[in-house]
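All protein chains of the complex are present and in place, except for one that has been dropped.
== subunit A ==
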């Protein structure tokens, strides 16, 4: 069934969009990532103009994150206090990021920069997670007791706050900094930033994996909502019809994903996410390295 999208001005298969939304939704519920880093390139691939794909992707992420957070709230696996602290940093970072993005757009080469950001960040995070979670998986298989939480430099900073749900008593500075940097990256890369946020929460802040997913989703809702309104009001690139189809698939997928996540062990979950992140990294990396079949590209300048 073909459907014409009013803002994207292309006609696409409705079931394809539902399926795409569903896959991204499952990932969202399983890993606590918004799925933007996967959805946006997939939308490019099926012929949605990049600007529309980025903006509408953000809108779809709001829906699947809301659905995911509600499921996690029921399970009490959302650290609202930590989420709020991260969010404050995130919004400030997004402001800076949007400014930076517009500046780079004037210089040209913004596409290259976005792709390089993807490769570098997905590559680093993917490999770190993969190594760490494989090690953890091997350890737990041997039956050794899990390593006790180590106190690192993060715990020596002032302005300490108690995060009950996470079982942490740490300074608010690291979460603010994490939120801020993710906000900057999110605005530049046009994603919610979950794939950076989740590992940062686990490895930098030392939060338990179960809480990380819900808290990340909570924070993503607001960053993605902010991005959506910014894009809609300045670039007119949010396509409601596209978003609606993606999010119908997405919200259902998110619920399925949350159920799947409770059936898997935390280490397995992390290995899977790492593999996914590395796969996307590899794909974007190859595009930069291999000679493209068409050297020329067309951009409409309105």
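By definition in this document, contacts are C-beta pairs under 8 Å (C-beta built on N, C-alpha and C of every residue); 3 or more make two chains touch, one makes a residue touch a chain; residues count from 1.
What we mean here is this: contacts and distances are computed from a predicted model.
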Protein name (UniProt record) of the chain left out of view, among "Fumarate reductase subunit C", "FAD-binding protein", "Na(+)/H(+) antiporter subunit A" or "Putative transmembrane protein (Alph_Pro_TM)": "Putative transmembrane protein (Alph_Pro_TM)"
Option touching the unshown chain, where A:20, A:39, A:63 or A:98 are the choices: A:63
Hidden partner interface residues of subunit A, rising order: 1-4, 6-7, 9-11, 47, 59-60, 62-68, 70-71, 74, 108-109, 111-112, 225, 228-229, 231-234, 236, 238, 240-241, 243-244, 247-248, 251-252, 254-255, 287-292, 294-302
